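One structure is given below, represented as structure tokens, and several questions about it will come after.
Note that one protein chain of the assembly has been removed; the remaining protein chains are unaltered in position.
And then chain A:
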């Protein structure tokens, strides 16, 4: 496809904004419109479980761009008006307020929606995805005595750490053997569990939650499958999130845990997906992939913008994410399969400063740094080949 005369981006957050900026940096002069559900100007999510939640940052500091930088993009931002329907054939988007927007290319960047526990939410039950969620939870944490975090993935573990730093009494409940075990493997997750325990987080590992208990509409506890009840005056449900594709149900696009795209991040002619909502084919790994991390939002946006401008290149990144919990800064390049062999290649785990390499069947799949950001970045090179697209055989 030659360069589209107009581009419509649905979702005004990290991936959507990065798409706009990459288009402009790539020299694109066409009309750009961004539709967003939230009323806020684009803001960043990682601080929402860290500096914004703890109160160390005012919420304004999470803004992605100043007003003047947004104006400079020359894009029109239509905020507080969610898209409700897409017709991919003529790339028309209808919004909740009744707008009809048409463009030559549409980029879907609607991210995720947090999953909830079944049943009606009582007061004191929280999820964390948006700035408003974070501010509500912050207010609650400042007065709550017993906080239970349900879900021991990256988000639940971060929230537990931040809440504990705010002096709440915190219990982290989840199905895994240790926090983030599915993501980091048993060895490093075990160390993370030790850190949490040392700092006073009560860990309930391998625990299933049966129900939340409430009294007069206010949460009072979390009942586990064992029958035990953990008292709680605040509960954070961090059991994962699902791609925000409900509004695309009748679009005819293929949806399967995300908007299904080819290796160019293209879902249909003139329709692309980017960020947490996009499931695309990673040619280097020859597998379907969807990433939920901040670096991917920017890097995939760059790839989508280039393809919109005619590059026709596969998106085959080395995934990268970081998490900050207590004083641990953990950074990962690659995908640390939980069954990998893990070797410490630098530093000393006992000192909580080290770099570990993850390998499967002899091939390096990830490097992980624990308070070793510079050193792990320098070793990213070791996994690049695993993710790169094989060069075409000369014919």
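Rule of thumb we're sticking to: a residue touches a chain if its C-beta (ideal position, glycine included) is under 8 Å from a C-beta of that chain, and two chains touch if they have at least 3 such contacts; residues count from 1.
As a working rule, contacts and distances are computed from a predicted model.
Peer 1: Match the chain absent from this complex view to the correct UniProt protein name in "Carbon-monoxide dehydrogenase medium subunit", "Ferredoxin", "Acetyl-CoA C-acetyltransferase" or "Lactate utilization protein".
Peer 2: UniProt lists the chain left out of the view as "Ferredoxin".
Peer 1: Have a look at A:262, A:324, A:341 or A:382 and name the one touching the chain we're not showing.
Peer 2: Result: among the candidates, A:324 touches the missing chain.
Peer 1: Under the stated touch rule, tell me which residues of chain A contact the chain that is not displayed.
Peer 2: Interface with the chain not displayed, on the chain A side: 18, 21-22, 24-25, 27-29, 44, 46, 64, 69, 72-74, 294-295, 298-299, 302, 320, 322, 324, 329, 331, 371-374, 377, 380.
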